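Let's look at subunit A:
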Amino acid sequence: MTHKTVRIGALTRVEGEGALVVHARDGLITTLELRIYEPPRFFEAMLRGRAHTEPPDITARVCGICPVAYQMSACQAIEAACGAEVTGPLRDLRLLLYYGEWIESHALHVYLLHAPDFLGYDSGVAMAADHRDLVERGLELKKAGNELVAAIGGRPIHPVNVRVGGFYRVPSRRELAPAAERLRRARDHALATVAWVAGFDFPDVEHDYRFLALRHPGEYAILSGSIGSGDGRADPAGFAVADWPDHVTEEQVPHSTALHARLDGETGYLTGPLARYALNAARLSPLAREAAAAAGLGPVCRNPYRAIVVRAVEIVHACDEALRLLGGYAEPDRPWVPVEPRPGVGHGASEAPRGTLYHRYRLDEGGLVAEADIVPPTAQNQARIEADLRDLLAPRLGLPEDELALLSEKAIRNHDPCISCSAHFLDFRVSRG
Partner candidate 1 sequence: MIGGPHPMTPAPYRVRSRRPDRADTVTLTLEPVRGACPPFEPGQFTMLYAPGVGEIPVSISGRAGSGGYTQTIRAVGAVSAALCGKRPGDVVGLRGPYGQGWSLHAAAGLDVVVAAGGLGLAPLRPVVRALLRHRPGYGRISVIAGSRAPGLLLYSADLACWAGQGADVRVTVDHPDHAWRGPVGLVTDLIDRIVFEPRRTCAFVCGPEAMMCRTAAELVRRGVAPGRVELSLERNMKCAVARCGHCQLGPLFVCEDGPVLRYDRAAPMLAVPEL
Partner candidate 2 sequence: MPKLAVWKFASCDGCQLTFLDCEDELLAVAARVEIACFLEASSAPGPGPYDLSLVEGSITTPEDLERIRHVRRVSERLVTIGACATAGGIQALRDFADVKEFAAVVYARPDYIATLDRSTPIAAHVPVDFELRGCPPDRRQLLEVISAFLAGRRPEVPAHSVCVECKARGNACVMVAHGTPCLGPVTQAGCGALCPAFNRGCYGCFGPMESPNHASLNHWMRGLGMSTPELVRIYRTYHATTEPFRRAAEEAQRSGEEFGEEEE
């Protein structure tokens, strides 16, 4: 009888704090726990009693990597609760802001966190010693995203210009011009990135994922839409964002401060780039579609290691679409639409770079938040990541432990987990039970 324990003390090159513990006995995995020990920050509890205008700023602080995602999901949930909707040029401006965050976050992940795994480096900085031009290209790409966010939102992390109903001030064409200039170069970089990462040596793995992503009739959905799910073979099923609580439930596991999610009772679905691509690839911009085809991505990609290629394709899409919107940009005639608070419930979902982010708020008579519920992508993916790891490790338990640890870490990084955001997931009904 042999025992084996693989322990990765602190996961590196992921956002936030996590660890992995695997116990095996007689060649079989008995436990596998992706431990999220990011200290709990209790966002849903803190939001109670705050004004309806506050969640966008407060929830941005859940995650410094994708604050715009939090702001967008929060705004839309509150607007829905108040019966308001942001459309037209203001919605376009939101999209622009969001594309900026996508470019920034994806470039960070691709170049500084993920690519070093394929090229055999400990970090992007170490990689720069041998491939300075590549890392500089990545940084330039990242900067293009950041500058777009800063031009619209004021700063890349926790932008200040987002409000329920729209923006505090809309930027002029002139203010956006430098960002547009930089994006043109970035789009070329993004295309080069797709070609570059497509050439990596990928392990030959496929999982039979059940995908979940936002879908939108006219867009490769980022900002809004309805929820779609499926395996990438049959037509996706769907439900409205407002029906989320009927489909997605969460449960707490003792080993983690993040909660595990189930879709229609089933555990282990996947959200994020592979899911978006599988459900929405046809709506990518033509340039991004071409790049995907050239990179050898079929209509669906089930190899988690290839997520880096999908991310690169999404950068092309984001640059391309951002440039299209910038080209047609005219200052909206008012920076925001009024959103009068009223008692009620509102749901909002958008696609953070690492997957679907859902918010729900109930406002009370005084327009204050009575309940808040946030389901971040990494919490949804946690069970699926654990399943990936089981598949990966089960046949390889004979390998030395440090090798297993390395393999696991790489497999985890495929999903770009943002662990700081996993720490405050709540299904309000469950918590009361």
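Regarding candidate selection, all candidates are chains of the complex that A comes from, given by their letters.
Structural remarks
As a convention for this text, contacts are C-beta pairs under 8 Å (C-beta built on N, C-alpha and C of every residue); 3 or more make two chains touch, one makes a residue touch a chain; residues count from 1.
Note that this is a predicted model, so its numbers are computed, not measured.
Picking from 1 or 2, the partner of subunit A by touch in this complex is candidate 2.
Within the complex formed with candidate 2, the subunit A residues making contact are 10-17, 37-46, 48, 50-51, 54, 57-58, 61-65, 67, 108, 112-113, 116, 122-126, 128, 132, 135-136, 139-140, 142-143, 146, 154-158, 160-161, 163, 167-169, 251-252, 254, 257, 259, 335, 366, 368, 409, 418, 420-421, 424-426, 428, 430-431, 433.
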